[in-house]
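One structure is given here, and the rest of the page talks about it.
The complex appears here minus one protein chain, its other protein chains still in place.
Up next is chain A:
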Amino acid sequence: MYGGDEVSAIVIDLGSHTCKAGYAGEDAPKAVFPSVVGAIDQMDVDEADNGEKNPGSAPESNNNNVRNADSDKAKGKRKLYVGSQSLGYRRDHMEVLSPFKDGVVADWDIVDSIWDHAFRECLLIDPKEHPMLLAEPSSNSQQQRERTVEHMFEKYKAPALFLAKNAVLTSFASGRATSVVVDGGGGSTTVAPVHDGYVLQKAVATSPIGGEFLTDCLMKSLESKGIMIKPRYSFRRKEIRPGEFQTVDLEFPNTTESYKLFSQRVIASDIKECVCRAPDTPYDESAYSNIPMTSYELPDGQTVEIGADRFKIPDVLFNPSLVQSIPGMESFAEIAPSVRGLPQMVIESINKCDVDIRRELFNSILLAGGTASMQQLKERLEKDLLEESPQAARVKVLASGNATERRFSVWIGGSILASLGSFQQMWFSKSEYEEHGASYIQRKCP
């Protein structure tokens, strides 16, 4: 009635690091942009109103009393900038904010501005004409779900809605009803067993070590070696003589620390993706101290040589205590002992499941997410699990060979699900919402 060939559903995966959005039935999202936004308080900067509105700008957001109840701090009027292009343009006093706090939505205005950007700037659609399938974290609370439902039906006038757990969608993308999904995202890493299309909630394990954490480790490590990453906005090249160029530093004293960090992370993240790979065995300082260096050219023309960090940083996923040996990451040291590495997370998760399905789970360990796309990670995880799992278990770690599919597997699962003919009766329709209210989501999308 809603999907199929008549009207394309929209699939949105708002992750901790990037938002993926596109049409159901397609093999990749149409839009991928940061899940953080730029924000300028209008009280601070009245001049901001003088400039012409940036096409990527979200409308000004106003918090009202109802929303203040959900916020720790009262926010005044502010202008939000959403999308790679708007965020990529430096502005005085612009903070970089995430809608999430500890994995939970804490700022619904930001979520709204992100959805608006996806619909109106990226996909160029009217949301009231398309059913919406939204991916959600496995541990999403009932309150968060109902809030999502209300926003979609009341503000966006969506004709129908469905919420699906990230892990279930990844499982779908690989054609499996039962699996253990290891999702290495930007903000965290999650291990979630899926059985017959449902997440086994008690066995879900989460670690704060995700791609962003690894990027920060790399940045701190480089800084301790005297390598400072210059944000793109902080320099420009100048031709001092024909064919001869020089880099000139630019001063922008009103740039916020959060924006500077965001800009540096973008570059450090690219370094990580280019040079890092999981080591075959646990990282050992002495064994790696003499390995050859790999070069990476920064945007300002400076070349950095990276050696042991190529293997040390990724190994943090497997051995979190390594963080303590990275200069500048001492603040993490106090909680490091309680964070488990990937193999332990997987085994503990499976051991919390019913004995009868453990064998099947060990046989279907799925890798998903951008961080899980790291080179050699699959091989390393498989090896560690073989060594640490029960003797009888037949361990199989599966990952798409295609980096795009691995990175976007949650979205792709949603694309498949929303385009299935048999799924069309499962939508939570607007009329059902009007009849039963937001709490009906628990019945429709268990």
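One rule holds in what follows: contacts are C-beta pairs under 8 Å (C-beta built on N, C-alpha and C of every residue); 3 or more make two chains touch, one makes a residue touch a chain; residues count from 1.
Rule of thumb we're sticking to: contacts and distances are computed from a predicted model.
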Item to check | Among "Actin-related protein 7", "Rab effector Noc2", "Rab proteins geranylgeranyltransferase component A" or "AP-1 complex subunit gamma", the UniProt name of the subunit that does not appear here | outcome: "Actin-related protein 7"
Checklist outcome for this item: By the document's definition of touch, the residue of A:41, A:95 or A:300 touching the omitted chain is A:300
Checklist outcome for this item: Sole touch to the unshown chain from A:123, A:316 or A:385: residue A:123
Checklist entry - Looking at A:95, A:273, A:379 or A:432, which makes contact with the chain not pictured? => result A:273
Checklist entry - Residues on chain A that touch the omitted chain in the whole complex? => result 5-6, 8, 23, 25, 30, 32, 50-52, 54, 84-86, 88-89, 91, 122-125, 129, 232, 235-239, 245, 266, 270, 273-274, 297-301, 403
